[in-house]
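Heads up, the thing below is written out as structure tokens.
Removed: one protein chain of the complex. Kept in place: all other protein chains.
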């Protein structure tokens, strides 16, 4: 979907909204610790969040620190929060859907793959399966109990909320910068 | 199913019912905020709601506001509510099934993909999987706990009910317009 | 299975039972509101309920009213109730399995697709998935919570019971007609 | 597996056990109402219970009465009960696995397909899906709530237990016949 | 994996452990009732438990008694218990994984297929599906309620524990025999 979309003419409203959205990402990205200095989010074609998140653990960095990951979650929410601050809650758009997906995927991986949640501990809550086709397939389901699934849900939610709030605080304290950059 | 159906002769009752149905959509569509002025619903062939809803997030608009989405839900219910007001609850038809499906899909996406529900927060409640076939497939299940599933259900229901009621209020207050337009 | 079965010789008991079964359908079909005057059930080959129900929403009618759908459920039970009234509960046969399946499918669609249940509201409780094969497939699961599933179950049951009772009342009040028609 | 197995030599113990097993089926089959006079069970090759039960609803009978179905369940248990009465509980064998599977399948269909359980009512508790492959597939899951699944489980159990007990009573009252027939 | 593994040189520790493991199987196998006199376990290549258990109901015996099946479970645990008695709980190895899988499969089949559990009764708790591919497939899911699944779990556990304890008692009472045979 990326290509045609880009080529499509944007309305001025959309351009202004997008300017604030991207500015929100950039400002938060600059003010959180360990964040990648070069801000690459806008390069990623929207509408392919799935593909993007698949590549997350393969980014050209040997490994990512907990601090960096939380900073990424915060900056991902910068765009949407900027929209809300400037245009109001009723005007929030679906434009942040990929950011939300990516932030959730990072938080989920922190909790279920990377052992970065104290509550869930250094375990892999594996929901992956492997199938080998040799005329027959043996599949391994590793379902978690509903109780564990609930702990995972609430922990992911906690990671998201904590960073959403951090991002909101940063943008409210830097409202002037946001406006200057967006108008640019 | 679209094509043959169109070519099929409609009974007069069906024509009248359809006239009120479409008029209901149009009137609500005009009176809710941020709604697309050109009303396109009737162009969409019925019976392919699934395909249609698949394309929703790819409509030729960079992004959609929460206000617009709720207005779409309201106008989608306009047709069915018009039927009920004019012909009575026993005469409501299945003709609104696609509208119901689309409205539910919008509400679901607002809650689970677009982070537009305060209750569920800015998270992606991903029920999507990715499979890559290289002789072997690795699937990612991202099930939510039953508790979270229940919160999602009731939030979707809340979005639907709120807009259904708005649509009903609008049509009752504009009963005269409805009749004029339907007879046209 | 239809074809060979028809060609197979029926015992006299079976013929009598079938006569009452079909008569039960016809009488209820005549006495419920909005029911299709031409009674088509017996044309449908038995043993292919699945295929039949698949076509239900595509019948050559632009849309069906709630009243009509409930009348169809009632008439579908006419056959089995006739068996029970005439031959007693121990003699009820499996011959009604398709009628039961179709009646349940109508009730299920009324509750989960067509928004015709006040309790569940104008929502689509989508249990459908879409898969697109492009070397990779993205599946959408839209599971409902167990709580919602339970509401759906009991609402479907309520629709069935209400119409089963209506059908039973009609046949008991028209026992004479039933016998006359069956003997014919 | 049928063929090779038959050709295999049976031990005398096995022959005696089998004699009592088949005699048990036959005696119960004769003493329950509406039961098919010609007793066909032993013709069916063991080890293919699945295939057999698949054909059950297609047997060359237009439809089967509730009475007949319960009689079939009773006679199916005749073999295993005969083993238990004659050789004791520790000597019960796996030889009855197909009978158990078929009896359970009949009871399950009575409850979930044929509407023959008062408790579950005249509904189809459909656990079937239909898939159409046109490059894409649309699957219909019709899951029941855990509460309903539990009602189905306990109702199937009730049908089985009732007929198991009937079969046991019949064989204990006809122990002499059982021995005579088995020795033959 | 079987082949290469055999060809691989074993350490002396492994040889001693294996000697006790196999001796444990053999001694229990000799002292439980109805057990197959010729002890075949060690012939079966390890690491293919699945295939093995698949063949269980097709072993060249017309049918197996409850007594025999429980004796098989007991002897299967003989190997692992011997390891524990001789080398201590910390030294128990994964070498018993196939025995554990087979014992569990036997217990599961006794409870869910062969009707040999008084608690679950003479029912088939079918977790099998049948798919027929004719461009379309109809699948039968026969899920049990969580309550029933829990009963099945605890009954299988009871069968396993009962026989594990019997096997442990036998080996402790025959410690001398175990040592003599293992050293041989």
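Letters are used for the chains, namely A, B, C, D and E, taken in the order the chains are written, and counting of residues starts over at 1 for each.
We take it that a residue touches a chain if its C-beta (ideal position, glycine included) is under 8 Å from a C-beta of that chain, and two chains touch if they have at least 3 such contacts.
Owing to the predicted nature of the structure, the values given are computational and were not obtained by experimental measurement.
Trainee: What shown chains come into contact with the chain that's not displayed?
Mentor: A, E
Trainee: Using the definition of touch stated at the top, determine which of E:17, E:68, E:110 or E:123 touches the missing chain.
Mentor: E:17
Trainee: Taking the full complex into account, find the residue in E:19, E:100 or E:181 that is in contact with the omitted chain.
Mentor: E:100
Trainee: Mind listing the subunit A residues that contact the chain we can't see here?
Mentor: 57-58, 60-67, 69, 109, 113-116, 121-124, 126, 128, 130, 135-148
Trainee: Could you pull out which residues of subunit E are in touch with the chain that's been left out?
Mentor: Counting over the whole complex, subunit E touches the hidden chain at residues 1, 5, 8, 10-11, 14, 17-18, 47, 50, 54, 77, 80, 89-97, 100-101, 103-105, 108, 127-133, 146, 149-150, 152-153, 156-157, 160-161, 164.
Simple rule for what comes next: only the chains that are shown with their structure count from here on.
Trainee: Figure out the least number of contact steps between subunit B and subunit D, where 1 means they touch directly.
Mentor: Shortest path length, in steps: 2.
Trainee: Any chance you could name the chains that touch subunit B and subunit E both?
Mentor: Common contact partners of subunit B and subunit E, which must touch each of the two, are absent.
Trainee: At the place where copies subunit A and subunit B touch, is the share of residue numbers found on both sides over half (same) or under half (different)?
Mentor: Counting which numbers both chains contribute, under half are shared, so the two copies meet through different residues.
Trainee: Return the distance between the CA-based centres of subunit C and subunit D, expressed in whole Å.
Mentor: One centre to the other, that is 28 Å.
Trainee: Please tell me the distance, in whole Å, between the geometric centres of subunit A and subunit E computed from their C-alpha atoms.
Mentor: 48
Trainee: Indicate the residues of subunit E shared as contacts by at least two other chains.
Mentor: 138
Trainee: Name the graph shape formed by the protein chains and their touching pairs; answer line, ring, star, complete or other.
Mentor: Per interface graph, the chains form a line.
Trainee: Using the touch rule from the top of the page, what pairs of chains touch, sorted by label?
Mentor: A-B, B-C, C-D, D-E
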